[in-house]
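Handing you this structure, nothing more for now.
All protein chains but one are shown in place.
We call the chains A, B and C, going by the order they appear; numbering starts again at 1 in every chain.
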Amino acid sequence: MEPLNYNRLAGKNLGRLEALSDGIFAVAMTLLVLDLKTPVASAIHSESDLWNALLSLSPRLMTYLMSFVTLGIFWLGQQAQLNLLEKSNRDVVWLHIGLLASVCLIPFSTALLAEFLQYRAALLVYWANILLLGLLLLASWRAARHFGIVKPDLPPDIDRAIYRRIIVAQCLYGLGAALCVFSTSWSIGAIVLLQLNYALAPRIGKFELP
Amino acid sequence: MEPLNYNRLAGKNLGRLEALSDGIFAVAMTLLVLDLKTPVASAIHSESDLWNALLSLSPRLMTYLMSFVTLGIFWLGQQAQLNLLEKSNRDVVWLHIGLLASVCLIPFSTALLAEFLQYRAALLVYWANILLLGLLLLASWRAARHFGIVKPDLPPDIDRAIYRRIIVAQCLYGLGAALCVFSTSWSIGAIVLLQLNYALAPRIGKFELP
Amino acid sequence: MEPLNYNRLAGKNLGRLEALSDGIFAVAMTLLVLDLKTPVASAIHSESDLWNALLSLSPRLMTYLMSFVTLGIFWLGQQAQLNLLEKSNRDVVWLHIGLLASVCLIPFSTALLAEFLQYRAALLVYWANILLLGLLLLASWRAARHFGIVKPDLPPDIDRAIYRRIIVAQCLYGLGAALCVFSTSWSIGAIVLLQLNYALAPRIGKFELP
Partner (left out) sequence: MEPLNYNRLAGKNLGRLEALSDGIFAVAMTLLVLDLKTPVASAIHSESDLWNALLSLSPRLMTYLMSFVTLGIFWLGQQAQLNLLEKSNRDVVWLHIGLLASVCLIPFSTALLAEFLQYRAALLVYWANILLLGLLLLASWRAARHFGIVKPDLPPDIDRAIYRRIIVAQCLYGLGAALCVFSTSWSIGAIVLLQLNYALAPRIGKFELP
């Protein structure tokens, strides 16, 4: 009899990977709001002071929503891919743990971008974080294919659909980030438009992403 | 054969939407308590100092409970609606992600209201947050109807029940908020009473809300 | 035909109440650790400085563990009771939302107690929080009985077992809290011993609690 390999026991439970993922996405999405800080009471003496202080929060509200949508996009993408798996295995689970570690970095990248909206460094860190999410999502699908743990009845062109979606999206994100050569505002505008396309108008464009 | 559209793969899993929702509601509800800060040790020299410091926390305890109940009401409403769906789809999922983004804003709106109880601006932001929750809940039901993903055996007057509930509740919230023309205290009192009606005495009134 | 009452739709899903509860218990338990703050770097100049700083954290480590065990006890109690239900309903759900609101207060009560270990006010707030948890657990069982939503095949003496457990435990907690007339240290010692009895040695005593 083949000696028992502990690794054959680990990471089998697809349900618990989904539960851990949902938990981490949920906490990361909620932590984003901690970046929206209430105005300091001692600086507020009238209604108009408070309205002005709230207005000055609007860039942070924008980065909050942008990152919430980012995490929503990747949550949908991960969900779509996990739905195609028949079971899980240790290697695929570790790639997903890597994906989740990148998800947890999004609140940091977002706070950095919100604090340093004019700085290319902040924008590039944010973009690198999105790139990492895309690469790990791609790698986890390749690994699932490699280990043959996908469902048996998948449509034949599923790989092309998944690869094209991730690659096209990442190219667009990359183009958006490259606009920071001119101005970080252009980059952020492009990324927001790209995300609106995915979230709000999925039937307009042909190029949609997880 | 119709070419494979990635969107047909995304957002199908109703169970994971529920898990993400429960996670986000749970974190948002728990974050509310971070607004209750322990008194500063250096200012406390006797038991009565501490009792007084605790008493001065009571407005924040009230806003904590008010927002906890708000989130409870909308958690129940979302749960009731998701229970009526047979499956999910991408568009409905995005409306629910929007709902969850509004849920995550509640800890911010609550902290703002607790810090600036006398300011109409704080009250209106809080009310706008509740309005957003109501609108997105309504929109997600309309979308579910539009895409025909509800369960087949629903009672015939279910739409009217859902619409009436959301609209009546939002009208009452709106009336409560409008009372801030006179005083923000009246508004808060009206909102608290409205919520007690939903949570504690659902059989007294005829107008109940999700 | 009876007109459709929205309340008959709400709160039916026992699984989602369990998921929300697990989420809130999980976040509340994890937030407890935020009270353990790392020593300030500028005050540490040697290994022995750091050891001393860590030693001075031990009262907070104790309150951390005490509250973690408290939440563990009530998580087990809530789980045991929900397992006995056949379905859920709106009123029972609201009692559980009340229970969860009290669960979320535990990180606050714990931080208060850790900061003001010598103050009876802090101890009484902590005890009141535990009392509230017990009362709401009791009320939710009574409500479940009242609405007849428990499983049909329960053993006949189940009510007595549940009531006795909660009441005996709360009496012991109350006695422990009353010791603060002499010293808050006695109270805390008594509560810790009581909890060890439930967690570590459930077969020694006869009086065990949810």
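Note that contacts are C-beta pairs under 8 Å (C-beta built on N, C-alpha and C of every residue); 3 or more make two chains touch, one makes a residue touch a chain.
Since the structure is predicted, the reported quantities are computational estimates derived from the model, not experimental observations.
Participant: Based on the whole complex, identify which of A:A19, A:L84 or A:A178 touches the chain you can't see.
Facilitator: Residue touching the chain left out of view: A:A19.
Participant: In the complete complex, which positions of chain C touch the hidden chain?
Facilitator: So the residues of chain C touching the unseen chain are 18-19, 22-23, 25-27, 29-34, 36, 38-39, 41, 44, 47, 50-51, 54, 65, 68-69, 72, 75-77, 79-80, 83-84, 155, 157-158, 160-162, 165, 199-200, 202, 208, 210.
Participant: Hey, which chain A residues sit against the chain that's not shown?
Facilitator: Residues of chain A in contact with the hidden chain: 3-7, 9-13, 16, 19-20, 22-24, 26-28, 31, 90-91, 93-94, 97, 100-101, 104-105, 107-108, 111-112, 115-116, 119-122, 125.
The criterion applied here is as follows: only the chains that are shown with their structure count from here on.
Participant: So which chain is the furthest away from chain C, centre to centre on CA atoms?
Facilitator: Relative to chain C, the chain whose C-alpha centre sits farthest away is A.
Participant: Quick check: superposing chain B onto chain C on C-alpha atoms, how many degrees is the rotation, to the nearest 5?
Facilitator: The C-alpha superposition of chain B onto chain C needs 90 degrees.
Participant: Would you kindly state whether over half or under half of the residue numbers at the chain A/chain B interface are used by both copies, giving same or different?
Facilitator: Here the answer is different, because the shared fraction of interface numbers falls below one half.
Participant: Where the CA atoms of chain A average out and where those of chain C average out, how many Å apart are those spots?
Facilitator: Those two chain centres are 35 Å apart.
Participant: Could you say which residues in chain B touch two or more other chains, in rising order?
Facilitator: Counting only residues that touch two or more other chains, chain B contributes 19, 22-23, 26-27, 31.
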